[in-house]
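All protein chains of the complex are present and in place, except for one that has been dropped.
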Amino acid sequence: MRRMLTVGVGLSTSLVLAGCATNAPQDTFQPKGPNAQMIDDLQKPVFAVAGIIGVIVTVAVLYAIYKFRDRGQPIPEQTHGKPALEITLTIIPALILTVVGVFTFRTVFDLAKTSDTEMIINVTGQQWWWEYDYPVQNEYGITQPIITSGQLVIPVGTKVMLRQTSRDVIHSYWIPALNGKRDAVPGRVHLNRIEADEPGIYAGQCTEFCGLSHANMRMEAVALSKADFAKWVAGQLKPYTPPAENTLAKEGEAVFVNQCARCHQVNGMKRADGTAIIAAPDESVVSGAAPNLSHLMSRNTFAGAMFDLLNTSCRKDVWDADSESFGAKYLQGVSEDCLNQSDLRGWLRNAPEMKPMYVNPELLSSTGGKYRGMPYLGLTESDIEKLVAYLLTLK
Amino acid sequence: MAIIERPPSTEVATPATPSSSLGALKRPVSTTGWKSWVFTVDHKKLGIMYSATALFFFIVGGLEAVLIRLQLAAPNGKVLNADLYNQMFTMHATTMVFLFVMPMAAGLANYFIPLQIGARDVAFPRINAFGFWAFLFGGIFINLSWFMGGAADGGWFMYAPNSGPVFSPSHGIDFWTLGLQITGIASLTGAVNLITTVLNMRAPGMKLMRMPIFTWMQLVVQFLLLFAVPVITVALFLLSFQRNFGATFFDVASGADPLLWQHLFWIFGHPEVYILILPSFGVISEVLPVFSRKPLFGYPFVVFSGAAIGFVGWGVWAHHMFASGLGPVSVAVFSVATMAIAVPTGVKVVNWTMTLWGGKLEFTVAMKFAIGLIVLFTIGGLSGVTHSVAPSDTQQTDTYYIVAHFHYVLFGGAIFGLFSGFYYWWPKVFGKLLNEKLGTWNFWLMVIGMNMTFGPMHILGLQGQPRRMYVWTEQRAGEGFFNLGFWNTFASIGSLILTVGVLLFLINIVITARNGKIAPLDPWNARSLEWMTSNPPKEHNFDSIPTVSHLDEFFHRKYQEDANGQMVQVKTAEQVLKELEDNADAHIHMPSPSYWPIIIALGLPVIAFGMIYSIPISIVGGVIVLFGVYGWAIEPSTAPDDDFDPPTTTKDVVHVG
Partner (left out) sequence: MFSTGSKYFFGITLFGALSFAVYMLLIDESAIGATALLGAVAATALLTTLVLSTRDGEAGEAGVAATEDTPTSSMWPLITAAGFVILLAGTITTTAVFLLGVVVLLASLFEWTVLGWSERASSDKAYNASLRKRLLHPIEFPVISAVGLGVIIVAFSRITLAISKDAGAIAFIVIGLAVLGAGVLFSLRPNLKRGIVIGISTVGALGIVSAGIAGAGAGVRDELAEARSEGHYTHQDCGAEKSKYFDKLPLEVVSSTASVIATVEIVNGKLTARAQGIPGDQESITIPRSNPSSVMFVNKDQEEHRLVANLGTKVISGDVKEDVVLCTQMIADGAEQVLILNIPKPSMAGKPYTLTVPGLAGQSIEVIVP
């Protein structure tokens, strides 16, 4: 039995070591910003101490098993213990924990600091995607509110404060490389500090169970150099340019106005009479909002970051770019050559089939007929063709 | 049951019928057959029924777990769809927590507390029976939702507002809420009953500090239940009213704060964790001394650390909410409180290890499971300490690291303790020894399976795989052979090994029942009072109530120090038992069986059905309950002597009514 246990412990230790070498995008031990770094500095020693204590206890038990097994020795003395030993062994862990407690206290308050905020972004969770809106902040060139979804874009080396809330159920915002989780709770505003050291793209995932498609509610944070960020802001503030007459895209615009503009806002889009087209998602969606598609092709993902807008090779190109060239590559957006045609078309053809959502009319009686997610639209293949051409113009 | 004038000299008893009991139904009189089980108030029969039902739900919950692991064995799994997966993990947790570990511990408590304290039954035998039936019907009620439009899909924590009618339109959560209310009634009545029993019905001489440690830990658990269950009851009522009657307790637009639910749930939920684990601590604190041949090291420290856990356990609930946005002050305070509770838990581990130290260890299967608990629970406990560090917890919470942590604590801790108890007490309950060889296979397959299943989850979590996801993708799994995909598959294979391990236990039961070895009177050379009676115990437990002068009374009757200070055996177990028989009590009055507990319990799910589908059905259920309560109220708990035919005047007649 002893041998088996030893082998077991040895095997599991080596497996653990092997397991840590995978470079997973959501690894919690690879901080890429000061907040996550603070957590990492705290958790590494704690894990080490816990590991050491675990080994000590296991070895003590194994030794006792070996040493005191029944070898015909007489019945041992019926002693009820040694209080001095007990008290010592109570005080030692208490002391260790006191030390850990002091550092924990400090880190908790450091991570809750708000006075040094340099930039504000409002983050709103909804089944099953995230909306980001940037309030007017002239120092960053944000002269009008910017609204986007799927990818959060931040400048590097800037202390960004996310003000998080939710429209329906509780979600949780988590980009492991930048900071720990913070729940987005409806009716409350929760603050979450993030800051990235280097340009790059950081993966995350909603971590509070939020219903049917919880597994598909992902997010990505994109950090750009300050110059690139300014370019991104300028791109987001670019006014709407309708597609040229007599193109496929122009026909696509008409399809969009008929089918999509009920829920999806494209800023600056106007009717023939010159009035603005304002989406009214509150009339058909429980949470009252749908992603704003104004500059869709400047993002790399859609449908709550579940699918990529870039095809596999272009995506790899962006994700693997070094920090020098990353900004330029990201700012290219999605060109026709790079577009992930199959997922986008599949989505337009039948969204609920690609992502579980509550859009089955039989299940909508409790919501008064409103959807949670994007319903099946019954678009024809030619409509889809036109729409894709149009969406490609939303740079 | 009823009156025993002299302890029966033969196995055959002469049944007698109560003649003139007042009530709608004459008292049930069967001493054999299904009626003797359904209408029994005997704590031993109820204990067996509790445990058997719990074991059934363990299999149900286990199948749910296997389905979950099959779904996650490969990326974009197709075994379950998103909806079914959400129901599956919700019900897996609900079943394991509320329908397996809690009632299994209740079953052991029911059976062994009266035996361990030298009592003949619990304080309120009919309430005890009612508690069992309420648990059974509640458990069935929750699981009926599978066949009535889908089970609950909000997670066992059932966070608002995701549990509201808009976000979960099926009736699953209604079944869940009301079913848990019913099982909650069972827990509450059980708690009141066992507290009263332990405090009032101990054998003469058994001071609190001479009480067996299992009874002590169960006493702490019953107090935790007594105060924790009302909290979840309130929360469940709020949720019921929100779902069924349009209340707005968690509706943000009406000015509510959804965090209210989280506080209520975890104020219950954290003590619940100790409700699950302390009984198993009790079990192995019995098993380790027996097979080490020396008393529990630091008995008072183990008792007080158990009580301390019971107290401090109330002050740590918000560590489940470190990411909820409570604000730094609350987070820091709860973080430190959580570290504090690690200390009494650590004390227990130290004491168990020190009990082994210097002993004369015999590695029976019960002992193997107990030692397994020490090591596996320590791993779970230490990973628990790592996330008491709040900032670190914000990285780990809601990832598989947490899943790994609480499965080490609950599977490696609670369930290993229960299995240790099964192997240890089986001969006491059924008079036959479980097969040790098969048991050893059972143990090792469970150890390997459990480590293969839950060990890799530490890695999965730390590498960023969140919980409660019905699929995982290659895209977030990392590179290389040992990426998250590998570990997911590995864990799924482990779960199958674990399943085989548990299956061996079931096979062992069947084999033992068919042709198991008949257990000797004292198969383990045990130490506490429950072994100071026959296997299985007589209906009245003890022929004469023993007077207790030691902790580990039975051991001290068998062994005494000789002139050299060496422990030597002075009496065999048979001789000790003979002494008790010779001094048998002349007149033993046992509580009589009753129809009423099961009738009242039957009314409860009817009321619950009405809450979901149509209020008049509830009224019918209410009438059933009222009818039962009335019948119960006019029926004396014990049939009076003259209620028997013929009246009890002659000696050596056992009246079972």
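Lettered A and B in written order, each chain numbered from 1.
By our rule, contacts are C-beta pairs under 8 Å (C-beta built on N, C-alpha and C of every residue); 3 or more make two chains touch, one makes a residue touch a chain.
What you see is a predicted model; the values in this text were computed from it and never measured.
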item: Residue among A:Ile87, A:Val102 or A:Val189 touching the omitted chain; value: A:Val189
item: Identified contact with the non-displayed chain, of B:Trp37, B:Phe56, B:Phe227 or B:Phe627; value: B:Phe627
item: Which of B:Val38, B:Leu260 or B:Val570 contacts the chain that the document leaves out; value: B:Leu260
item: Omitted-chain contact residue, chosen from A:Met161, A:Ala215 or A:Cys260; value: A:Met161
item: Sites on subunit A contacted by the missing partner chain, in the whole complex; value: 114-115, 117, 120, 122, 124, 131, 133, 135-136, 145-147, 161, 163, 165-167, 185-191, 265, 267, 276, 278, 280-282, 287-289, 292
item: Positions on subunit B contacted by the hidden chain, ascending; value: 22-26, 252-257, 259-260, 325, 616, 619-620, 623, 626-627, 629-631, 633-634
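By definition in this document, only the chains that are shown with their structure count from here on.
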item: Centroid spacing, where centroids are CA-atom means, of subunit A and subunit B in whole angstrom; value: 39
item: Of all residues in subunit A, those that touch subunit B in their complex; value: 1, 4, 8, 12, 15-16, 18-29, 36, 38-39, 42-43, 46-47, 50-51, 53-54, 57-58, 60-61, 64-65, 68-70, 73-83, 85-86, 89-90, 93-94, 97, 100-101, 104-105, 107-109, 111-112, 127, 164, 168-170, 172, 174, 176, 179-183, 185-188, 190-191, 203, 205-216, 218, 286, 356, 358, 363, 365-367, 372
item: Subunit A partner contacts - residues on subunit B that touch it in the complex; value: 81-83, 86, 153-155, 157, 159, 161-162, 165-169, 252, 256-259, 292-299, 301, 323-325, 327-328, 331-332, 335-336, 339-340, 342-343, 346-347, 349-351, 353-354, 356-363, 368, 371, 374-375, 378-379, 382-383, 385-386, 389-399, 444, 447-448, 451, 455-456, 458-459, 461-472, 475-480, 482-484, 487, 551, 555, 559, 565-568
